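I am attaching a structure below and will ask some questions about it afterwards.
For this depiction, one protein chain was excluded, whereas all remaining protein chains were kept in their positions.
Let's turn to subunit A:
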Amino acid sequence: MKYRSVFDIIGPVMIGPSSSHTAGAARIGRAARHLFGREPKYAHVHLYGSFAKTYKGHGTDVAIIGGLLDYETFDERIGQALETARKNGMKIRFHEEEAHTDHPNTARLKIGDDDGELELVGISIGGGKAEITELNGFDLNLSGSHPAILLIHNDRYGAIASATAILAKNEINIGRMEVSRKAQGEQALMVIEMDQNIDDTVLSELERADHIIQVAKISE
């Protein structure tokens, strides 16, 4: 089921005007921020479908950038997010795309700085809820309704076992898991949804595990 909580329906508490175009967009930006792990220095925001047609009036632009600044949907600073980000030195560009996408409210974010880059596709499915459908070229299905970790790893035997062993040792239960790779033997991605949030010591333990390249956490 796409929606698991009554607070997905009665909520979120948010800054208007549109739950899909403002709150959902802020959540996509915030997911990108959390995956990147720090405030980016540049952000290319590609908007598709209804996002592309109506983003200015709905504040989709300020919401996505607000998310990149780690603001929540109800943060009153969202209105000034563009100015704040630019003041912080973030270079921002919006691209209104004509291409047809599976979902009418789709955004592709390319963010980065001197140390790295991240590309993410998010869709806003209504009522302020967002899903991440692509990360660095990997297809994924991340609902955002559970705490999750993403592990970029080398496609080698033992990579998955080393990650799950660490979770087991720390008594963390896996609710859902998905592995995808671009090609055999190349970079791959593990998506693990868990019942509870994990702390940073577990994260750094995962980072040091065999064949793991990068780890990111998405809190509920």
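In this section, contacts are C-beta pairs under 8 Å (C-beta built on N, C-alpha and C of every residue); 3 or more make two chains touch, one makes a residue touch a chain; residues count from 1.
Rule of thumb we're sticking to: contacts and distances are computed from a predicted model.
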Chain excluded from display, named as in UniProt, from "Tripartite tricarboxylate transporter permease", "L-serine dehydratase", "Multiple sugar transport system substrate-binding protein" or "Chemotaxis protein CheA": "L-serine dehydratase"
Touching the absent chain when the full complex is considered, from A:Arg38, A:Lys53 or A:Lys182: A:Lys53
Options A:Pro17, A:Gly89 or A:Gly158, residue touching the unrepresented chain: A:Pro17
Subunit A residues touching the omitted chain (full complex): 1-20, 22-23, 49-50, 53-54, 56-59, 74, 76, 79, 103-105, 125-128, 195
